[in-house]
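Here the complex is missing a single protein chain, while all its other protein chains stay put.
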């Protein structure tokens, strides 16, 4: 198979970008600002549309409720379509209400749990209004001190809350359930690992699927193994792609360990999970704390494309033969051959053939977009996490 | 409830000690020797019996096949009973045959997988001969290099191999399946986490249960959360108790983080899993590389007893009340009160009342046992991992 | 030596509490509020004074500039003294100015470095006005992406900036330099470890000393080893005490791993570093994100006192004898004996004898202080990190 043929595997592949990546973000120490940052969901979508226009890879934008709450979702939907993109998954927010200090779906007080469940029913309404089919739920609940609450009771409350949310979904809706090792709580998160997310999804039903955020694991965890395992169990619903060196650093995907990203994509390609039919939603979840946000998103989608392209170039036959022969170095070398291949020229050719700029980053820099939004978006309140 | 009443929860509680803890062990760098180390399974059981005689806590000894292979298991069984203990779980060994260089139950070559499955059938025979009901399987299989083998194919082979083993069990037998984060392979273990072990157990049936070795997790993993989760899923079959600071250090349980051991025991007590009826087998799995082995085992069972005693003293009512009130520090303080309580006197009283030495470590030192076995066990080959 | 005699080692021991612990704090996701939180440095000091009044352990309060900037430092100093405490170390802030997005003392632009240096000269003025002798400098600088800046050039700039700050100190002033593994930057911090802090202190002079924050290390790091090493090198200036399970969690000290806190105190006692003459400043640095802040501080100082008390009770003679004999378990057991001892009664007796409440937490709860400040402190802006 020629490289060009192999790269046809990219044809249906898409990445979903998060609306919040275009707003301000930071650490607990400081949220730095940047000129031109969007003031509302419409401007976020305009920025996201730039990423798709230049790369052809990112036709959907995830919303986050309530950050992206608008009066008229139909108008937002049309706005997106006019900019060449559409609304993707709807993300609920369980971490910014004062009532959630000690938990939301797991809170000891049924009133707080009811409120958190009701928030998801609102999100389902947003899904209906925007045509979204994915309800993404990251549970930020947890405890900071041993004994603070019953670990077991919190699981039971969580199971009940999730059941109520799942019951409210339309038949074409999915519940995407995300796990996280730690933060914002530091003793025990209520969904700290993929095993816990899986158990809850199994209890709910087949349309409950696990979200794997590449930054939500203990140090040293083999991410591609979990990808493989969730695919094998038929429960990998989506990725939140980003990079990390230490914790949930939310850096540009592919910037910290490009080889890991490639290995993840190798597992994806091995079961054709890069094809739309797989149902796996490749989302980004990143914070561009100090860098240009649109450029950060462009770099991110290009990094994912590059990793997938290398995975598609992998000589699967040679790999299988070396594996069957027990040739340890030989099999590893087949994998590394694909990784070491410089696919940037091939991808530039492919973009050119599709009417896209050969170098999207250069095109973005040349476009003057950053300067334009900095000049135009004066006044108002920049969007951010708060 | 008086402390004495609370400690009645210890009455049926037992710990199972591993035969291999009495043999030599070490790191890849060196296995140091100690005078008096057993030369055969009979001597190992004699040593284990000392631990039980002095503590009253350890009436069972796990065997490891082939290390503890003997001509006449009936004789070994009687030998154990004559020493006041009995045979516990049977541990298979999948890591010391040259054929297993690239895997055993997951090996690409069906011949090797057949051999590994057949080894378990031998182990089942040992179970029948010794009256054991627990087949414990730690899978040391994995890969060292990305691409070396197909992660997915290895899971499929593993599932098939396990199915054959499970089918060979008697109705009163259990299959206890252990997971491990890393070592002896360094890219991907084939059962690296509890989620993977659980998926395989679910596929096998209800008598397949997960073993939680406290040293087999990524840095920072909340162990008591997994204990809670496996209990909630009805799949916690056994512990391999030990301590670690870094990796699978296999130190004396309770020596690295006594508070963690206590927290684990709090989760155990919360669902009465310390009672024999729970089916949870509290096994030790340790390596006394540089310390006296019998003393190391005595210290270990005393540490477990101490942690359980503190957990039993926990004021569950006060804890629940503080938790329900959202009193973060108050709830934590209730837990810490139990932990800070010095139970050593109470436990000494309890031992005395049961005809045991108040201070088993002092009794062991005074007994001259270590000197006696060092004098008697001359010649032969000391038992070890090889 | 009787326990009472051993505990005389507590007599001169003091802990310094941070003004910011009484304000709101949180994660990047949310800063939750609490009724009664101080609106200004005067109220923070009033809260801190409660901790000292009830425990007798915390006679100093660290300030953070600019958070604790006031018109009249003399008034603040008198205010503190009237409340029975005094001003301790002055902490500079290099993480909340928009200019510091890419660094402060290490920034590529000399204008920014000058500004950051000048901020320290302001802090030195505050030291003179408040009678403080410790300038504490945590450098939050770092980079998020490989290649973003020259690691080496940043060290050179840092050395030069520090030299200018050190030169501005009075002869009785110290520069306390803190290191941190990660956060708020995620590729490379400019002072990530004690080795780097030490090299800079060595270059500056003897009054430059290292600050060890117990939450600023890689997973698994042996903290007490670093304590020992810095004491041996004569460079341990201060602690920032807190607890962590994962990262820089800033939990109540002693809540995550009380045995580790004890081991640290054992190293302290081994060289009499708990005595005022040692120059080691035992500071707290914590965030009470979800719990009552004054109670959190009381619990913290009591936990430190308890750990130190246990370390003082350690039978140093028996320990040294067992160590010299190579008795691994025996030596460990001597240490554990001290740790397992319940010192709460002894400490309550000691408090009573000094005119303090036997149970400071109960006294605080009974005092109605929390309700009173919640009622009185209405309006204004609660203090926090921003």
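Order as written gives the chain letters A, B and C; numbering starts at 1 within each chain.
By definition in this document, a contact is a pair of C-beta atoms (placed from the backbone, for glycine too) under 8 Å apart; a residue touches a chain by one contact, two chains touch by 3 or more.
What you see is a predicted model; the values in this text were computed from it and never measured.
*Asks:* With the full complex in mind, choose from C:7, C:238, C:328 or C:343 the residue touching the hidden chain.
*Replies:* Of all options in C:7, C:238, C:328 or C:343, contact with the hidden chain holds for C:328.
*Asks:* Looking at A:40, A:213, A:267 or A:291, which makes contact with the chain not pictured?
*Replies:* A:291
*Asks:* Could you tell me which of B:4, B:27 or B:278 touches the chain that is not displayed?
*Replies:* B:27
*Asks:* Touch as defined at the start, partner being the missing chain; which of C:68, C:267, C:285 or C:305 qualifies?
*Replies:* C:267
*Asks:* For chain A, which residues touch the unseen chain?
*Replies:* Its contact residues with the unshown chain are 219-220, 222, 245-246, 252, 255-260, 290-292, 295-296, 299, 306, 328-329, 332-333, 336, 339-342, 344, 361.
*Asks:* Which positions on chain C touch the chain that was left off?
*Replies:* 102, 108-109, 144-153, 155, 181-182, 187-188, 192-196, 198-199, 217-222, 224-226, 228-229, 231-233, 259, 263, 266-267, 270-271, 319-320, 323-324, 326, 328-329, 331-336
*Asks:* Applying the definition given at the start, please give the residues of chain B touching the unseen chain.
*Replies:* 25-33, 95-96, 98, 100-102, 140, 144-146, 181-184, 186-187, 219, 244-247, 249, 251-252, 255-256, 289-291, 385
Here, only the chains that are shown with their structure count from here on.
*Asks:* Using the average of all C-alpha atoms in each chain as its centre, how far is it in Å between chain A and chain C?
*Replies:* 38
*Asks:* Which chain A residues sit where two or more other chains touch them?
*Replies:* Each of 102, 144-146, 181-182, 187, 219 in chain A touches at least two other chains.
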